[in-house]
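Selected chains only, in their assembly positions.
Chain IDs A, B, C and D follow the sequence of writing; residue 1 opens each chain.
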Amino acid sequence: GSGSSDGGPVRLLVFGAPEELAAYRTLITAYEKARPGSRVQLVEASDRKDLLARLATSVAGGAPPDLFLMNYRFYGQFAAKGVIEPLDDRIAGSQELDRADYYPVAMDAFTWNGKQLCLPQNVSSLAVYYNRTLFAKYGVPEPKAGWTWNDMVQTATMMTRAANGAVIKGTESEGAALRPVVHGLGVEPSIIRLAPFVWSAGGEIVDDPAKPTRLTLDGPAAREALKNLVDLRQAYGVTPTDEEVEAEDDESRFANGRLAMLMTSRRATTNFRTVTGFEWDVAPLPVYRQPVGVLHSDAYCMPTGAKNKAAAWRFLEFAIAEEGQRIIAATGRTVPSHVEVANSTAFLDPTQPPRNAKVFLDAIPTVRALPTVSTWPEIEDVSYGILENAMFRGDRLDDVIRQLDTETRPIFARGEQG
Amino acid sequence: MRGRGRGPAPLPEGALRVWHTLGAAFVLLVFVPPLVLLVSGSLTQPGLPPAPTPQLVPDPLATVGYEQAVALGGLLRASLNSVLVAVVAVPLSVLVASLAGFAMARLAPRTTGTVVAASLVALMVPATALLVPRFAIFRVLGLTDTLVPLVAPALVGTSPLYVLVYYLAFRALPAELYDACLVEDLSPVRTWWRMALPMVRPVTAGLTALTFVLTWSNFLDPLVYVYDRDLFTLPLALRSLSVLDPTNFPVFLAGAVVATVPALVVFVLAQRRFLHTPDRNGR
Amino acid sequence: MTPDTRSRRQLRLMLAPYLVGLVGLVLLPAAVTLVLAFTEYDLLRAPRFVGWDNVTELVGDPVFRVSLLNSLVFALVAVPLRLLLALGLALLLHRRGPAVGSARTAAVLPTAVPEIAYGLLWLWLLNPLYGPINQVLRLGGENGLTVLGRTPPQWLTDPTDARAAIILMSLFTIGETFVVLLAARRALPADVYEMAAIEDATGWDVFRRITLPLMTPVLALLLIRDAIGSLQFSFVPAFVVTDGGPPPYATTYLSLFVYRNAFEYLRYGYASAATLVMILLTVAAVVLQWRLIRRYRGFYGV
Amino acid sequence: MSAAGLALAGVSAAYRGTEVLHDVDLDVARGELLVVLGPSGAGKSTVLRVVAGLEPVTAGRVLIAGRDVTALRPGRRDVSMVFQSYALFPHLTVAENIAFGLEVRDVPRTAARERARAAAETVGCAELLGRRPGQLSGGERQRVALARALVREPAVFLLDEPLSNLDQALRVEMRTELRALHDRLGATMVHVTHDQTEALVLADRIAVLRDGRVEQVGTPDEIWRRPASVFVARFVGSPAMNLLPAGALTPAGDAPPLPATGRQLGFRPEAVTLTDPASDGDGGPAVTDRVEVVGEDAYAYLTLPGGHPVVARVPAARRPAPGSAVRVTVRWSDVHVFDAASGQRVDPA
């Protein structure tokens, strides 16, 4: 039968904002309807940290969920420890799944020691969301494909406006009344935001993408990209200050119509679709030398200790295959990993913003993945602190780069990779 | 037994009252605003850009926050679960704590000393250190994904501190009262029930309220032990609201209000016990 | 008078549920965790014994040192403040009077707010631009400055201000201490206070010579509890409000350090070692306090 | 009367609305020792508490040394007090308890301790100085409470049954000490007791309280010899004064004729003489019900023919046997006449 073999429901551990969780519930309802008798129980965590805590304790306690959804940047620590069930055999035996249907870059990101451990549900990349209404209001040309970093800085500068509509420089206004009411650009100072520009400038993030041992931001290209990122705040003042970010994060600032451009992934779309006050769209990332994107992808993984593997697999098949992908894509949350679905109206729905959704698809051929070393989450956390201080406090660039190197090196050393 | 009469007035009544009232007013001024802000914040229209000036009465006044909080967070179901846990865990916890505190006050000093030391040690153990081993225990007992692990802390009186507080309270009762009970051939349990427990009613009221709050706001345990959304308790539901973006603060403040109100009610009820039962001196 | 056998048996039975809980739910699990401090354990694979490696690594770990320092500073500042505040409130509000009832309720209200909700509330209150606190501070000032012409505190971005914010938050949740002290104060015999009144003892004398010594056992317990509690300071505020920042680790307390390592970086063994250090520290602090209290008690002889 | 040491003028007091003192007037001269007598619950302690300022008055004024202290807080009234319940500080040693009042008044520590020791010696508890109240017997506690009151030299001493838990011997001793102290200090003292001997021996004047009203104030002699009412007459003296309707017995001596109704005659057991019924002389016949022997004295409980009970004090050696018939004589000079309706004393015109 199609009912779950061990009786209990398939437990799927995910995290997300309430709207995202609603999307998963939609998927599950559809599945249970399509496969009568099957039951899937959504185990909800509110954020990644909660999910990790749950996952780890339950694995340690010997009762892990049957499936969990996880970003490739964070799955390394589980992959390395052999707690994720390789899926190759099941894929091979599957009627519904064909490797070839999926973007290889996403599939590869979840390959560990040659084994396919998880199956990606989405393949996203960074894009620049922009407020068309604002651009129109101030008569600034909208960003377009192929624009450069300098174009972006210039656009951002032009879009940083005071209450009276005049262009102002955010740096002069520290602590003063003349805070910009509209900031030109929102971008968070993290490795994952920095990476595509480093690559685009011809640099590298780590010494060896397969077996990284250190961050290599000391290379000239990487250094330039980093400096330019920091200068957005320190020299041009086009991004909000840390105080302003704490007061109102970039995503809400954008949603509230006071941020002209925001660099983020597909994830924000669900939220922005609720915006009614203005029109918005997406543009590709600016480039230095060649266009490069950075991969954002989440996948379903099955713990080796799962009790309900067969049933879990059946749900996984459904979720990853065309129908499942359509359902999730319709919520706006994902750029489907299934090539066909991605190019269908389920994703490129012309009735829904962003009109330029194709930007995400166009970027896919150029995206690169970050390393999946098992200690990567720790490296991101450490470097985020350092980068934040660089961007907002204006730490000396040399110190920043040295600090990044020395503080992450031991973490790399502890890491394991596939 | 000593002590008589109503509270005396070491200061002339008038001056004393003024001082106490002034003090009380000051306390109100300091402690109430955060909560008023909580309520007023929760009544703000979500999704609007934040107001640049402080607003005590939000404009426009909106209950959308509550609607969204209830819908998004599944607050109703979660409230029900929280109530369920509290209804079982709080009385159980107070029972365990008062029984243990009483036993400690009456047992030989050596036994008591050991238990006190063990309780202090237990107080020192951070909650995070217990999650994983406890998970294993609960799994062996087949109790994960039930509400039982959320009730389990009642076995330690929710916090060993409460056991110790009971212990001190029982120990402070005049020895003659215990003697009188001995002469009346009361077994320890009955001495506890008929004499000691009624004598420390304010302590019980206070600890019940505190136990309720701790149980009610327990966040780590359900996070780790409860899988089923239908078993979520309020803090978990709130936690999922906390990932909303900041412009939606009315939604999570509304959730916070919903989660806070029952605790407040319990506190006010307990407080009434404090106020209206005369204390040991008939005040 | 030591109880007879039957009573003893009954008393032991009364103690039994608590002991079961204490051992089964706290001491045993804690022991397991502490044993894991000497292993490398990632929660996923079997633990591997590594001896003192974790501890050695801790000693050299700058993040750990910062967290430790943060926790100690927090304890040194917040614990006395909290206790004094709660004691002051208990003494102020222990007798009936107009508004006293409401004031008592008000004083425990913040404690009644579930931790997460409380964190969310403060996250909003402390918002540097739109938070009510800074909005009030800016009242009357110009250009986003306070009346005194200063920039209002950068609660979430300046390390010192952020630490202050966490302490401020903790000062409002003294309900537990307050309630316990209030109950203790109300249990004190009235005639003794009448006696003191006749002797014209000043408020200070009454406090120092009567109230304080009579309440010493409870105060001692609370002091120790609070010291313990703040060293492993329930990490929710740091977790929800500041996320350990401002960068790099301004409000990363030991508890957050432990949580991160254990559940985010899956270094459970390492986190256990930190827990071990934390517990040892607490033991040291408790023993020290105990001694001080003992000396004090010797003086007053409670 | 010399300058007022303490005065209560029209004082009323209430506990939660129930008035327990009604319009009490009392004047205690400076240096006088007033004993307050009265049945349990009469309001004796309340009087002291009102003077000390521990209870507010609902009406009237309290003056200490001529100063109106009604609105003053207790500490400002310059009184010291022994509580009926002792009110010892449980956490302080005996020495610290006694020295408390001095130390909070900033008497140097050593001086305070020295005076505490002296006071403890006065009440005979010097060897207990290092103990805590919990380790003392009842009488020892009471002595500590007394020492604590005596260690200071206030304007007024308020002593609420300070000797009730002491044995007779010690009580006599303490009584003498108290009197000596009082004479030495010239202190104003208000002393509540239910021990008649104590009251009669110690007091300059006695105030008899009944249901929160002052029934009579007078010297011990007045109280004893000229009780103002039946209540005072019967309350003071043990066994209580005999009370008969006029006519039930004809006293010996030059008694004026009395209206047969509306009057009551009172006479103490000491005023009764028993003679052999066989012997002649006046006096009525009576039957002995029972006899109580107290040391050298015995009390014979008799019944007169009309069924009226009479108690007589006789030497223990010459007590009648229970059941035996006796002849009862009462000296007229020892007889008090009261109005039967009001209970007030009626002095033969």
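To be clear about the criterion, a contact is a pair of C-beta atoms (placed from the backbone, for glycine too) under 8 Å apart; a residue touches a chain by one contact, two chains touch by 3 or more.
Just so we're clear, the structure is a prediction, and the values are computed from it rather than from any experiment.
The complete set of protein chains in this file's complex follows the formula A x1, B x1, C x1, D x2, whereas only one of each kind is placed.
The rule we apply is simple: only the chains that are shown with their structure count from here on.
Among the remaining chains, those touching subunit A as well as subunit C are B. Subunit C and subunit D have CA centres that are 58 Å apart.
Each chain gets one centre point, the mean of its Cα atoms, and the points for subunit B and subunit C are 15 Å apart. Shared interface positions of subunit C, defined as residues touching 2 or more other chains, are 43, 127, 129-130, 189, 191-192, 194, 196-197, 259, 262-263, 268. Multi-chain contact residues of subunit B, defined as those touching 2 or more other chains: 2-5, 8, 10, 50, 132, 239, 241-242, 246. Touching subunit C in their complex are the following residues of subunit D: 52-54, 73-77, 79-81, 83, 85, 87-93, 100-101, 103-105, 132.
Touching subunit C in their complex are the following residues of subunit B: 2-5, 7-8, 10, 17, 20-21, 23-25, 27-28, 31-32, 34-35, 37-38, 41, 50-54, 96-97, 99-100, 102-104, 106-108, 115, 118-130, 132-134, 137, 152-157, 160-161, 163-165, 168-169, 172, 179, 182, 187-189, 192, 200, 202-203, 206-207, 209-210, 213, 216-217, 219, 234-235, 238-239, 241-242, 246, 249, 252-253, 255-257, 259-260, 263-264, 266-268, 271, 274-275, 279-283.
Remark: subunit A residues 49, 52-53, 56-57, 59-60, 77-78, 81-83, 175-177, 179, 242-244, 246-248, 375, 377-378, 381-382, 384-386, 388-389, 392 touch subunit C in the complex.
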